[in-house]
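Yeah, one chain of the complex is gone here, protein chain that is, but the others are all in their spots.
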Amino acid sequence: MTQQKKRREFAYFALRNNKLRIGVAIVFLFMVLALVGPWLTHYKPREFVAPGAQHPSSQFWMGTTSLGEDVFTQFVYGLRATFIVGLLGGGLGTLIGILIGFVAGYRGGMVDELLNMFTNIVLVIPSLVVLLIIAAYLEVRGFLFESLFIGFFAWPWAARAIRAQTFSLRSREFVDLARLSGMKPLRTIVTEIAPNMMSYLLLVFILQFGGAILTAATLDFIGLGPTNAVSLGLMMNNAVIWGALILGMWWWFIPPGLAITAIVGALYVTNVGLDEVFNPKLREM
Amino acid sequence: MLKLDEVSKVYKVGTFGGRALRAVQDVSFDVQDGEVVSLIGESGSGKSTIGKMILRLISTSSGVISFDGVDVSSLRGGARKEYYRKVQGVFQDPFSSFNPIFKADRVFRIVGQQFFPETAARKWDEKVESSLHAVGLNPEHVLDKFPHQLSGGQLQRFLIARALLLDIRFLVADEIISMLDASTRIDVLNLLADLKARGLSVLFITHDLSLGYYISERAVILYQGSVVEMGSTERIYDNPLHPYTRMLMASVPRLDKKWEQVESELRTRRNELSTGCVYYSRCGMAGKDGGCRTEKPALIEVESDHFVACGCCDQECP
Amino acid sequence: MWSRTRLVLCMLLAVSVILGLTGGLVLGQAFPRNETLYTGGKQWGPVSNWNPFMAGNQAMGTIGLCYETLFLYDPLTDQFIPWLAESGKWLSSTVYELKVRQGVKWSDGQPLTAADVKFTFDLGKTAALNITSLWDWLDNIVQVGDYYLEFHFKQALYQEWANNLYNIAIVPQHIWASRNATTVSTGANENPIGSGPYLFFAVDQVKMVWVRNDNWWAKTALGKSVAPKYIVDLVNTSNENSLGLVLQGQEDLNNNYLPGISTLLLGGYALHTYFPGAPYHLAANTAWLDINLQKKPMGDVNFRKALAYAINVADIVSRDYGNMVQAANATGLLPTWDKYVDQAVINSLGTSYDPVKAKQTLTAAGYKDVNGDGFVEAPDGSKIALKIIVPNGWSDWMAAIQIISSNAQAVGINVQPNYPDFNGYLDARLNGTFDLAIDNQQQISNTPWSYYHFIFYDKLADIPSTQGGNYGRYNNPTAFALVSQLDKVPTSDLAGMKAVISQIQTIQLTDLPIIPLWYNGMWAQMSTAYWTGWPSSADGDAHYLPVTWNGYWNMTSILMLCNLTAK
Amino acid sequence: MSLQVDDLTLYYQTLHGDVKALEGATFSVADGEIMGLAGESGCGKSTLANGLILLKPPMRFVHGSVRLDDEELPVWDTDRMDAFRFRRISIVPQYAMNALNPTRKIGKMTVELLRSRKVDVRSTLPELERRLDLVGLSHEVLGMYPIELSGGMKQRMVMVLSTLLDPSLLMADEITSALDVSTQKAVARMLVEFRDRRFVKSLMVITHDLSILNQIADSILIMYAGRLAEKGSTDRIINAPRHPYTRLLIASLPKVGVRHRQTRLTGIPGSPPFLLHPPVGCRFRERCPAALPECGEEPPFVEIEKGHYVACWRESGTDAEA
Partner (left out) sequence: MSKYFRRKLFIYVLTFFLAVTIDWLIPRFMPGNPIQVLIARANLKAESAKVVYSYYMRAFGLDVPIWNQYANFWNALFHGDFGTSLWLFPQPVIKIILRAVPYDILLLLPAILLSWFAGNKFGAFAARSKWLDNTVSPLGYVLTATPYMWLGMLLAWTFGIVLRVLPFSGAYSYALMPTLSWIFIWSLLEHWILPFVSLFMVMFGGWAIGMRNMIIYELEADYSHYLETLGAPRRLIRRYAFRNALLPQITGLALQLGVIVAGALVTEIVFSYPGIGYLILQAIQNHDYFLLQGCFLFVIIGVLLANLAIDVTYVLVDPRTRTGMQGER
């Protein structure tokens, strides 16, 4: 089978994989909403635009909060924040995972032992609790900070997985051949090993993406998210603080959670879909 | 030209190297200019480890590998690169030797970038083409293709062509035909033998005795990391002395003879042997001479250019 | 294999159930609903101590239900009600006479005498307590007989002394005498022995239970008895949770800020608040804007004035609080202190929401938008970018500073809301690193002196450790002297007090060191599902404070208990 | 006649169409016969083995018939084949080293397997132990996990297990290719012994290594590009091959004693055709040095002497030569 055919085959399965299609469609939908949403509304997320506790209506598509903020506006801005944190946090987690995984897997030996131990340690420590503690003591927190934190604690499993992959690729003979051509280790990793793992790295990133969104939502919910912004987790936090459950203001706390579930769920489904595309063994099922 | 002197490789296994695994033990042999030497052994005999140590893909634990009198392990940076100009390797799995997502001729480009950055592109292309011709490939048929579009035999020739681009004097050929189909492997083997005519030395690593016999002048038989017998190929094949070599000879499935035949032939010429060497446990004559149990037999020259590491090759057959 | 794992699973379950049970095994019974009052709003975590000297986190009712004070104070009528004391008066300018009520018994049966009172005050000499500072101006206490005391002062601070009279709880000497200074100031004092209407009954992770002391002295002495047999004080887990409990009638009295209660009052729930309409709750303290006067441009009084004109408090009141609070008057004195407010001063110097005037004030003082970013720059051309802070999670305040920021931005002052966590907020305030902050630390009391003492706290260098107030570092020796002078005016001299206060108010409104915003409510949601007779503003109803917070039982809340009837 | 395969044709379904992996396979294996099946990678020999025992997607049954001991094998019906598998037809797979469930003790797994096939375990176990003795495995292996066994031991275990119910036909799929020569010899001899002891009636040994077949096989079937090329007794195939492919193949194999300096062997130029769109006619035509015009048509697989079949126009055509 030729390479072109193989690529075409990926495209063929990718386009015909329902999981992939549904997953990507949902994520894409929310992404578009996050992008254009702020233009669909003429309010600001923290602006008091109406009497409080309004039911959803044609003017306020998702109703208003107790304070009279437009829930839809908060929702679309929150979506934006969610994607930003997902991309940054997930990206950073993937990046660190790649870095440590590559180095450990490629160098092997003592370096590997040490990095592996380090990874195991971070893996065992309940990271969210550490995150909580750090976040609790920070005075001002923004999305960047939040993403950084999430990224810094999310990498261990990725590093572990990438290390294993690198390890198996390293023993492939084309890597030896590159070394026989006088290639430096870094270049070998970048030009020989990494390209072979692209599909795998994509899968890792998607999972990190989803994980970062969930972690961010949790942090926000506890009130340890960004202190001066809107996010889906903060919306839920606010809804609870302002008694939305008791007061029956379902439009306040259902949309943000639903969006997170949908996005993360879609990401997971996409991941499985891609896995099936990349891994022919799974296609039969 | 290339000389191994008491080379050993010890792998540390377990947490922080708790246990030692001796992959290669005190191996010494040399390869002369324009000579093909076969390194023969079963899996786990350390033959590939030796190849990789020569190529500096792994380090030696002790002993010296020298090329033209220079200790190879001392080479760093530029000197190391110069070494790779002269010494190259080809490996067992042709498909694994190429990065599957790039076109196969990328291996030439890398060599060009790394070793001849100043050569003009067109001149380089010509050089590549002539090198391909030299290994019997038609550049038009094989350039600009992905590895899986080429056959294993073509790929292995590709790699030899890649080595020829350099001022290569020594080639480590590690089981390069074991994964090829029978109909094409002989051509690669012939090519290897032809390199000799260009003054190249080849270390031919194989588990197949008949292949070793086909192309090499000298053979080194390895068992569990130690040399058990070495010398001129003809002499070893005609008169294997070490029990392990004999066992190997008796086990090779042959097209011209049945096993029973070979066994009986060998039996008639069997010498009384006993070993305390690495082969002690499997040696049919174990226990005949208590010394072998504790003392590792030295490699002795039993006849001109024929060495054996066995304490009792001189004894009578039972 | 599977049955084995199932067995293990069941065993683990059983073990965990048993562990769960033994966690706080005390005794078991359900409290009869019609004899039990469920309260909430004071306790934000498991009960940790019953020490009447640890003002911060003692169990709800430690002072009031268990330990009692010499007097009660009724802020609504400005009356002192003799309680453990039968009477008290100034014999001379530096000697205060106190008669202790006879027939009062500790819950272990020992009589409460003047010796206990003297002992309590003397504790402040040896241990680090809230009353320790009293001894700076108190000279000695002379006990004559079992029920008579004389307090001899180096210098009489009448306002402060009156405050102590209803805030210091008397402890039994026969129990506390053997305790060392550490135990006195920081001991948990489990199983407390007090003189009050309730006894410690039980405690677990989420509640603390008091049981009625049927031998309470007031039964015979005053003919009063408290209605609920049990008081179960629930630990607040969240406003949300409290709201649910009140609406479902599971909590009879809740003293949390519960947003949206105004709409729920109309929703057919058995809910009751002190006022039937806005502001629903009495005022408990004033929320004001702390301004860091040490920083530019807040050091400029014109800038502060402009800010004061810019803030639309009415908007905060209606939007943020749903009219559950009232806007503060220009002085920030609570409604109960209305008589001390000099309306003439307010009329001439007071500020109120007026964005046009805010802009005019800014322009007049030289604040102009030089770079055209929509925000004014200082007269010296420097940019102005201020942050207004409240602790993260304090949702009503967070919303309030959003409104304030947008108000300020509307007149061209660049103010951004910021929500550091409580620690950071505190740190900024104590160390003077903030720009603007909301504060409400001074509670309702018998005297405006306490309010002014806080706002014009004079030991500026000590603020980080004393937390005495004046976080904006206002420095005006004249004002400080006036506050100190006020302390020395006898409580009976209303005219004298007013005269001093009027001078203070003139300075306050001229210099505007803080901007009073609104009165935080004495949040009290009462459920009429099981108990009636709640305090209310209606004629004929008892006008008591319906609050379980520290220091409120002795501001007539305890009388509320006597007035309740089970349904 | 133990096995009779007639015109068996099996395709692999892929996105780009059917890969014609096996076409028109017609041959038989006699009782007690060890038949070697040899050819280069991709020639269809493993397809044939898998098709006989476990035909499932993406492999597709096109047509043909398989008879085992004069009984039709429903190879196209995965479920119905269950009755034959293990009892009548069995396989020692290529992946024998990994064929045992890593987390089950071998004995336990065997018992569970036998029970699930409704085999009387109690009467079978003694036989199992006897056979373990025969292949030089101690009975203790039954209490061990596969990880505790060496590769060779696992392979012997699988051989014993696969033949436990004395199947009529055993297929050994490349079972020697990953082994060292010494082990290779032992395993190969064991296969012969199994046949000699009638544990299996007949054997199909699939390998790419003709020299092994030379040692143990009674007859050899050479395949090329999904078709049968030649079948005959081992002696005839090795020493007097008739199909050009077989001849070239055997000529290209270095033998001990042959040196490059003296005898320069040559391979077969070119490479096998892709089976997605195989050429019409003889599939070896493009590489065949002796191709005839007739080769544009598919040559029949005909018997040119007793028990010796060849698919080549030169042999079956008019001017057949010796």
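Some observations on this one:
First chain written, first letter: the chains are A, B, C and D, and each begins at residue 1.
Just so it is clear, a contact is a pair of C-beta atoms (placed from the backbone, for glycine too) under 8 Å apart; a residue touches a chain by one contact, two chains touch by 3 or more.
Only a predicted model underlies this, so the values are computations on that prediction, with no experimental measurement involved.
Among A:15, A:36 or A:125, only A:125 touches the chain left out of the display. Touching the missing chain, out of C:87, C:155 or C:237, is residue C:237.
Contact with the chain not shown here comes from a single listed residue; of A:14, A:49, A:134 or A:148, that residue is A:134.
Within the complete assembly, residues 53-54, 81-87, 90-91, 93, 95, 98-105, 112-113, 116-117, 145, 147-148, 158, 161-162 of chain D touch the chain that is not shown.
Even with one chain removed from view, chain C keeps its contact list with that chain: residues 5, 9, 12-13, 16-17, 19-31, 33, 36, 38, 44-46, 48-49, 54-57, 128-133, 136, 182, 185-188, 202, 204-207, 209, 232, 234, 237-238, 241, 244-245, 250, 393, 421-424, 426-427, 430, 441, 443, 453, 457, 459, 462, 464-469, 550. Although one chain is hidden here, its contacts on chain A can still be listed: residues 18, 117, 120-121, 123-130, 132-134, 136-139, 157, 210, 214, 217-218, 221-224, 233, 236, 239-240, 245-246, 248, 250, 253-254, 256-258, 260-269, 272, 275, 281-282, 285.
Methods note: only the chains that are shown with their structure count from here on.
Averaging Cα coordinates per chain places chain A and chain D 51 Å apart. Centre-to-centre separation of chain B and chain C, using mean CA positions: 89 Å.
With touch defined as above, residues shared between interfaces to two or more other chains in chain A number as follows: 1.
Put simply, chain B touches chain A in their complex at residues 15-16, 52, 55, 57, 80-81, 84, 88-89, 91-93, 96-102, 107, 110-111, 114-115, 146, 148-149, 159. Residues 238-240, 243-244, 247, 258-260, 263-264, 319-320, 322, 392-393, 395, 399, 402-403, 406, 416-421, 423-424 of chain C are the ones that touch chain A when the two sit in their complex.
Across the complex, chain C is touched by residues 46-48, 52-53, 66-68, 136-140, 223, 227-228, 238, 240-243, 245-247 of chain A.
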